[in-house]
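So that we are looking at the same thing, I have put the structure below in C-alpha cells.
Every protein chain of the complex appears in place save one, which is left out.
Moving on, here comes chain A:
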Amino acid sequence: MDLYEHQARELFEEHGIVVPRAEVTDSPKEAREIARRLGGRAVVKAQVKTGGRGKAGGIKLAADPAAAELTARQILGMDIKGHTAGTVMLAQPVDIEAEFYVSYVLDRATGGFLAIASTEGGMEIEEVAATRPEAVARIPVDPAEGVTSAKAAEIAAAAGLPPQTVDVLVRLWEVLVREDALLVEVNPLVRTRQGRLLALDGKVTLDDNARFRQARWGAQQDEHHDPLEAVAAARGLTYVKLDGEVGIIGNGAGLVMSTLDVVAGCGARPANFLDIGGGASAQVMADGLSVILSDPAVTAVLVNVFGGITACDAVADGIVQALDTVRLTKPLVVRLDGNNAARGRAILADRAHPLIQQATTMDDAADRAARLAAA
C-alpha cells in the first residue's frame, strides 16, 4: 500500500526527520485558517497517490490565506492521472538552497535493499538517473547490518551529500524497517538558506503482507475508485475493472493475465481481471459471476479454469450452483481443462443452460467469447 504524502510526512516526523509545518484538510474554508496558522503563505498540495502532481497543477503557492482558500477550492476534486484529490496538504514554504534525493528501496535483483542518493533531487531525478547515472549513487545495504552512522556516512560520501545528511539516512532506514516498508523516498530533501535540512516531500510504500503485525496500518485498505472493485474486495475477490466487454474469471494470477492477453489477441477487450484462486468453491464462483454480470459493459463472459489442485468437476458444480443464485443474462463460455475435466464438462453438459457453451482449449474459448461479445 502506498501512503499519501501527509502520512509519509507524519512517519518521517515520528522518526525524528525534520519536516515543514503542515496540515491536511478537505475544506477550502479550513485551508484559509491553516494558512493563517502557518503565517499566511502556504504551499497547497493535492494529496493523491501518484507522481506528476506539480505538472498537473496539483501543487501551488498561495500568497495569503484568501489565496489559499481559492487554491484549495481549485485543487480539491481535481483529477490527476485518474486519482481524485480528496484532500490538500498546506505546508509552510521554505527557502531552498539545495535539493537532494535519498531513498531505500527493495532490490529484487539481489533480494536486499539499495540506498539511492543524489545531490540533484527534485522532480527530474529519473531523468538524471537515466542520462547521467554517475550523478546517482546506488549502495547496497546488508539487511542484517542495517544503516549505522558509518554506513550512512558511506552513502552520503558516495553521493556527495553533506555530512549533515547522515542523521537523516540513519532515521530513514529506521522508518523502512520499523514500518515494514518496501520503499521510503525523500525527494527533495532540502537544505534551507538557514542551513536546516528538511524532508519536503516523500513517498512510502508499505508491505501489505506485514499488515498482521503493523497495528496502525493493518486495518487500512487501499481505496477502490471503482464501485465494482469495492464490492469484489468486500467479498474477498481479486478483481480489477478494465475498459472492455469480455468478462473474465480464472484461477491463478498468471493464468488470468494470460487469458486477458489471449482475449485481446482475438480482437476483443477484457472487461476485468478476476482471480478466484485455488479453492474455487461454489460460493466464490457465484460471487465472481455476480460481480461480472453486474458490470453493464460486459456482453459475454469467459470462465477459464485449469484444474491443477482444483478438480474441474468441483468447478463445474460451482458454476451450476451459482446459476441458482445468479441469473445468467449474458452468454458464458467455459473452458475446463486438467484434473477431472471430462467429468466437469459432463456436469455442465447435463445442466444444458442455453447461454452456456463449452470450449476445450483456451484459444478456442477466447475466440468464442470474443465473437459472442461482438455479436
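Heads up, the rule we're going with is that a contact is a pair of C-beta atoms (placed from the backbone, for glycine too) under 8 Å apart; a residue touches a chain by one contact, two chains touch by 3 or more; residues count from 1.
Here is the rule we use: contacts and distances are computed from a predicted model.
Per its UniProt entry, the chain excluded from the display bears the name "Succinate--CoA ligase [ADP-forming] subunit alpha", taken from "Menaquinol:cytochrome c reductase cytochrome b subunit", "Glutamate synthase domain-containing protein 3", "Phenol hydroxylase P3 protein" or "Succinate--CoA ligase [ADP-forming] subunit alpha".
From the options A:Phe12, A:Phe100, A:Phe113 or A:Trp217, the residue with contact to the chain not on display is A:Phe113. The residue touching the chain not shown here, chosen from A:Ile96, A:Ala158, A:Val240 or A:Leu355, is A:Val240.
Note on the undisplayed chain: of the listed residues A:Ala130, A:Ala150 or A:Ala374, the one touching it is A:Ala130. The residue from A:Pro20, A:Gly58, A:Gly247 or A:Pro270 that touches the chain not shown here is A:Pro270. Contact between chain A and the unshown chain involves residues 2, 51, 101, 103, 105-109, 111-114, 116, 125-126, 129-130, 136, 138, 142-144, 177, 180, 182-183, 185, 187, 203, 205, 207, 209-210, 212-213, 240, 242, 250-255, 257-258, 260-265, 269-270, 273, 306-309, 337-339, 361-363.
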